[in-house]
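Note that one protein chain of the assembly has been removed; the remaining protein chains are unaltered in position.
Letters A, B and C name the chains as they come in the text, with residue numbers starting at 1 for each one.
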Amino acid sequence: MKILYFAWLREKTGTPAEVVTLPDGVADVNGLIRWLSARGAGFADAFAEPSLVRAAVNQEHVKLEHPLADDDEVAFFPPVTGG
Amino acid sequence: MKILYFAWLREKTGTPAEVVTLPDGVADVNGLIRWLSARGAGFADAFAEPSLVRAAVNQEHVKLEHPLADDDEVAFFPPVTGG
Amino acid sequence: MIRVQQEDFDPGAELARLSQGNTSVGGVCAFIGLVRDMAGDREVGAMTLEHYPGMTETELARVEEEAQGRWSLEETLIIHRYGRLEPGDRIVLVAASSAHRQAAFDACQFLIDWLKTRAPFWKHEEGPEGAHWVEARGEDDEAAARWEEGEMGAAKNE
Partner (left out) sequence: MIRVQQEDFDPGAELARLSQGNTSVGGVCAFIGLVRDMAGDREVGAMTLEHYPGMTETELARVEEEAQGRWSLEETLIIHRYGRLEPGDRIVLVAASSAHRQAAFDACQFLIDWLKTRAPFWKHEEGPEGAHWVEARGEDDEAAARWEEGEMGAAKNE
């Protein structure tokens, strides 16, 4: 799957985008956040406050309970501030 | 006083504007309407349905009970339809 | 600013002026009214807007002043045309700029709602079935009444 990070999630993870294989045991966005957080300090910091994190799957806003498939495009970002 | 007529009040009275001396016994706009209506068929027709007539005194919307002075500018017109 | 004129106006140039050189402006809301080819089920070939020179400017200035008093605005603008207009022609432009978008929206809506029931303009429509004076619409009175003192909060904050 493709994972994208925007705004301060991009800065904290140091990663604008990456391709990973859906890890074993990860069924939804929350599971992916737990898996990513265990990767290192930057990722742990980015996801430290889950209430500040929003997600999109295949370019559609989703709740963190949203299920994941290996060919999904997942994005993490703070609440949007356009307009 | 100066009296102005707009839209179909102008057409029915045949008068865009005129200058008259405030007639004896006319104290307010309603009184002026009664006096004007007695002038002839066109004026009677213009003021036949008082609920369709609006008035301004000195370029300000007023109710038909508004008092009049001889140096007033009085205007009669239908409900406005701009915008 | 108030303008009553026969000639057309340039919305882009007019709107630019509402924020030009003023970086306190966060939003500009504008409404442009145009002549439609239909009025209800009647075809409209053209219309002539009659007005009351002098009172028109005074009433529009009152409407603008009332908006300035009700909201925190940077600039306001009302341009209204008179004379003969055809379908597709611009009739009116109202606009408000403010630090915050809600004030700009509410003031802009207020300007057109109040103008519609207060500014002394009268439309004379011509169509295939003849010419007639347009009648005032009850819904315009209702739209204006939303802004009466004491009902304003209910109208916009619920």
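Here is the rule we go by: a residue touches a chain if its C-beta (ideal position, glycine included) is under 8 Å from a C-beta of that chain, and two chains touch if they have at least 3 such contacts.
These numbers were taken from a predicted model, which means no experiment stands behind them.
**Student:** Sort by label and list the shown chains the missing chain touches.
**Tutor:** Per the contact definition above, the missing chain touches A, C.
**Student:** Determine which one of C:V35, C:L49, C:V63 or C:A136 touches the chain that has been left out.
**Tutor:** The missing chain is touched by C:V35.
**Student:** In the complete assembly, which of A:L4, A:V20, A:A44 or A:L64 touches the absent chain?
**Tutor:** Here the residue in touch with the unshown chain is A:L4.
**Student:** Which listed residue, C:I2, C:M47, C:L60 or C:A104, touches the chain dropped from view?
**Tutor:** C:A104
**Student:** With the missing chain put back, which residues of chain A would touch it? List them for me.
**Tutor:** With respect to the unshown chain, the touching residues of chain A are 4, 6-8, 10, 56, 59-61, 75, 77-83.
**Student:** Over the whole complex, note the residues of chain C touching the chain we left out.
**Tutor:** Output for chain C: 10-13, 15-16, 19, 21-38, 87-88, 99, 101-102, 104-105, 108-109, 112, 143, 154-155, 158.
Everything below uses one rule, namely that only the chains that are shown with their structure count from here on.
**Student:** From the mean C-alpha coordinate of chain B to that of chain C, what's the distance rounded to whole Å?
**Tutor:** Taking the mean C-alpha position of each chain, the two centres sit 26 Å apart.
**Student:** Give me the residue numbers in chain B that touch at least two other chains, ranges are fine.
**Tutor:** Chain B, residues with two or more chain partners: not present.
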